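A single protein chain has been omitted; all remaining protein chains appear in their positions.
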Amino acid sequence: MATTSDNSAQGHAAGAHDDHPYGHIGRPTYYKIFGALMGLMILTVLAWYVEPLLGLDRLVGENGARVIGITVAMAIAIAKTALIVLFFMHIKVSERVTQLYAAAAFVGLAIMVIIIMGDYFARGWPPQLGPLT
Amino acid sequence: MATTTQPAAPAHGDAHAQHGPELRHHFETARQQKEAATLGMWVFLVTEVMLFGGIFMAYIVYRWAFPEIWAESAKHLNTPLGTVNTVVLLVSSLTVALAVNAAEEGRRRTLLTMLGITIVLGFAFLGIKAYEYSEKFAHCSGYANPLAWATGGAALGETECLVPGRAFVFPEEHGGAAGEAAAAPTEGAVQAEPIGNVIGAAVPTQKTPHQLFFFLYFVATALHAVHMLIGLTIVSTLTFLAWRGLFTPVYYTPVEIGGLYWHLIDIVWVFLFPLFYLVH
Partner (left out) sequence: MATTALPQNTYLHDTSPTVWDWIRSWLFTVDHKRIAILYLLSINFFFLLGGLAAGAVRLELVTPQGDLMSSDMYNRAFTLHGVIMVFFFLIPVIPSVLGNFLVPLMIGARDLAFPRVNLLSWYLYMGGGIFALSAAVLGGVDTGWTFYTPFSSSYSNSNVILTIAGAFIMGFSSIATGVNFIVTIHKMRAPGLTWFRLPLFIWAMYATSLVIVLATPVIGITLLLLMVERIWGVGIFDPALGGDPVLFQHLFWFYSHPAVYIMILPAFGVISELIATFSRKRVFGYEFIAFSSLAIAILGFLVWGHHMFVSSQSVYSSLVFSFISMLVAIPSAIKVFNWTATLYKGSISYRTPMLYALGFIGLFVIGGLTGIFLGIVAVDIHVTDTYFVVAHFHYVMVGGTIMAYLGGLHYWWPKITGRMYNEVWGSISAMVVFVGFNLTFFPQFVLGYLGMPRRYHVYPEEFQILNVLSTAGSSILALGFLLPIVYFMLSLVNGKVAGDNPWDSTGLEWTISSPPPTHNFHEIPIVTTEAYAYPPEAAERDAAAWRPGSPL
């Protein structure tokens, strides 16, 4: 990766050009993203409301997890997060290093959740008593 | 190591002609400083994500372990207020983004307005949260709502105390359990069934997994509220500095990175809301 600092004098008159070498997000986009966020929020509350009526909250799997509800809710939350991160937080127009670190956070989380839940799935619930009781 | 050195580059040599006073002198250019600040804030946000990740991990484990209890418990959270709070934070995210945009374009009045609205929305969020907490505490004290608690008004019809601790009582008719708990306010709901084979679960006490839900609820939202307070401090500082005229289209980095922090707080809530309030 080449260095990003250079010693040549950078004129600062054209601020917008200097500060956004990777693109620019304008106000119309912000409003559109906000609209999408509100839409997703309405969707997630609606889904919660509607699931018992449609019978979609039935238990799935031996442990009784209401998988459909959780999946829908998490998908919507992830979509909202993606919109906020990409547009409001400017990741879409940020340099690669910043994008990598933003992604790294979620990779770290994924590692933690997947491996720990893997242990719980394999062990079962509740924790078993040992042979001495 | 063979190196060559260059005489002091023009950007630094001409006494501060090429950059404003905000350039800290361990940086060579303003652009380097801005990129460093942005990357630094993002790396810090990574740590915040991992911090909340720990609580989410505990949540995932216990929701997987006790799905019914989660469903029952979530009914006792104030979903309408939670929804309002979500709207409040999403709007505040918009105002923060617009504030950064205004700073970038040098529109000082818009910047101040947007930051001001953000502060109002932030306090609104905290106020609603405080009300929700006080609802729980009011019920614990036997009152129907916080106003009644303060004025000594209407009593709550049933025994309910959803603040984890000695006095925890999960109300019976919502499927908490059968048992003698209802009459004794300091006893808790008896388990309808033992918590699996965990040693000690057979003893009827107020110790039920419902407490896990409410413990996680209080800790997660309290931690989030602490971050809100930090965020409000940051935004207030930015408002003050903006009012003093510090930010220009050339230098508005603090607004941008302060905005990043605020957005993270919003993202955490975007997950907290469905996980705690929208459970079946």
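In order of appearance the chains are A and B, and numbering begins at 1 in each one.
Everything below uses one rule, namely that contacts are C-beta pairs under 8 Å (C-beta built on N, C-alpha and C of every residue); 3 or more make two chains touch, one makes a residue touch a chain.
Note that the coordinates shown come from a computational prediction; the quantities given were computed from them, not determined experimentally.
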Could you tell me which of B:G53, B:G116, B:G142 or B:P249 touches the chain that is not displayed?
B:G53
Among B:L216, B:V250, B:L264 or B:V279, contact with the omitted chain is made only by B:L216
Extract the touching residues of chain A with respect to the undisplayed chain.
1-7, 97, 104-105, 108, 111-112, 115-116, 118-120, 122-123, 126-128, 130
Touching residues of chain B against the unshown chain: what are they?
1-9, 24-28, 32, 35-36, 39-40, 43-44, 46-55, 57-58, 61-62, 65-66, 164-166, 168, 195-196, 198-201, 203, 205, 207-209, 211-212, 215-216, 219, 223
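The rule we apply is simple: only the chains that are shown with their structure count from here on.
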For chain A and chain B, what's the span in angstrom between their mean Cα positions?
16
Residue set of chain A touching chain B in the complex reads 4-12, 15-16, 18-19, 26-27, 30-31, 34, 37-38, 41, 44-45, 47-48, 51-52, 57, 59, 63-66, 69, 73-74, 76-77, 80-81, 84-85, 87-90, 94-95, 97-98, 101-102, 104-106, 108-109, 112-113, 116-117, 120, 125-129, 133
Considering the complex alone, what residue numbers of chain B touch chain A?
6, 9-12, 14, 18-20, 27-32, 34-35, 38-39, 42-43, 45-46, 49-50, 53, 56-57, 60-61, 64-65, 67-68, 71, 79, 83, 86-87, 90-91, 93-94, 96-98, 101, 104-105, 195-199, 248-250, 256, 259-260, 263, 266-267, 270-271, 273-275, 278-280
